[in-house]
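Note sheet for the following structure.
With one protein chain held back, the other chains of the complex are shown just where they sit.
Up next is chain A:
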Amino acid sequence: MKFDTIIVGGGLAGLLCGIRLSKEGQRCVVISAGQSALHFSSGSFDLLNALPDGTPVRNPLAGVEELIRQQPLHPYAKLGKEKFGELAVLARELLLEAGIAVKGEEKANHYRVTPMGNLKPTWLTLKDLLACESDSHLPWKKIAIFNVLGFLDFYTQFIADEFRKMGTESSIHSFNFPVLECIRKNPTEMRSTNIARLFDKQENLEELIRLLKTESGEAEAIILPAIVGLGQDDVVEQLQEKVGKTICLLPTLPPSVPGIHTQQQLRKYFQHLGGVYMLGDTVLRAEKEGRKVVRVYSYNHGDIPFVGKNVVLATGSFFSQGLIATSERIYEPVFDLDVSFSKDREQWYNLDLFAAQPYQTFGVKTDDSFRAMYRGQAFENLYVAGAVLEGFNAMKEGCGAGVSVLSALSVAERILSK
């Protein structure tokens, strides 16, 4: 199977890299071992919220310079300040082009609302989710929070309590329709996506509209958990228009309906551009000639190899099994690339759960062009993008999505310039 570029990993980084390359006419394949971490997404994309020393960043374009000084191994340091800004703009444009409507910009973070009702800075937020400019108050005095009866992945009271601290009063409403009774038969499976399937049907949406109209009373705006819009884009617009009020979604606990929709849109766009997406396959080994990977073998395809000029590793971090931790070491399972980690296991973690955890910065070593290091030397045609990279703390620095999309686009550019 001959391709220009073989991309291992089908999440945000792999797909964005594939989209960028396919747009330039490259023939790409994405091999993905199961669905990606986008299924657990908040619906927002972080670029840079804080420096490694903890200083908050309001303007990522300005803040990146100090980040590079503090953490020279950071993926953003490999891009440099100029490229960082340029690729961030490109990434936002590519998302919009793929049909993922996001709001936000690079030069000023806005605030998203967590499933617990807290405000957190972020770069881009999907258009239907609540996002605000201020870090201390919401644009309304009185809102109505609605939830499906028995849906346990959305905490209305926590949210109302947090909102009250910011000066917004909330009324809490719980609702139930006969069709919702059906999925309640399995209370443990009363999850966001199962509910969202019902609201992909117009008749159920109409029922919801009627209910929101009659029950929202004086509220200026309505808050719903992100349980609509799995299969279609314009649900919230439709609700707003028919109810006559501002309606915002808040993220739920996973699985994430907005995240799944994003994944499906990206995949669709990649395939539309001619990309081949292979789901449920695992890359097992590669054949090398000198410093080049020439053939990649997978579980499903057995003796028939993937042959490509370039290979991109975008397999994610521990959660997606791009990195595997044993009690002795941390390794990268596909190519056994060089991984940075402390030999002393006690140094992997901090006993204070909420402190920066060192293991978060462990990852695959690359040269300044994101080419993978193997036994101390860089491969000529194997690039690394996304969460599997070393040198950043997605949680503390608020840069996970940014590292994924910017490293992916940088890798794509380097491949294209060859």
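Methods note: a contact is a pair of C-beta atoms (placed from the backbone, for glycine too) under 8 Å apart; a residue touches a chain by one contact, two chains touch by 3 or more; residues count from 1.
Throughout what follows, contacts and distances are computed from a predicted model.
Asks: Just go with whichever of "Permease", "Glycerol-3-phosphate dehydrogenase, anaerobic, C subunit", "ABC transporter substrate-binding protein" or "Alkylhydroperoxidase domain protein" UniProt uses as the name of the absent chain.
Replies: "Glycerol-3-phosphate dehydrogenase, anaerobic, C subunit"
Asks: Touch as defined at the start, partner being the missing chain; which of A:Ile172, A:Leu279 or A:Ala355 qualifies?
Replies: Only one listed residue reaches the unshown chain, and that is A:Leu279.
Asks: Among A:Ile183, A:Ala219 or A:Val293, which residue is in touch with the absent chain?
Replies: In the complete complex, the chain left out is touched by residue A:Ile183.
Asks: Considering the whole complex, which of A:Arg92, A:Arg191, A:Lys365 or A:Lys396 touches the chain not shown?
Replies: Once the missing chain is taken into account, the touching residue is A:Arg191.
Asks: Based on the whole complex, identify which of A:Met116, A:Ile172 or A:Ile304 touches the chain you can't see.
Replies: A:Ile304
Asks: If the missing chain were put back, which residues of chain A would it touch?
Replies: 1, 33-37, 39-40, 182-183, 185-186, 188-189, 191, 193-194, 197, 254-255, 260, 271, 276, 278-282, 298, 300-304, 320-321
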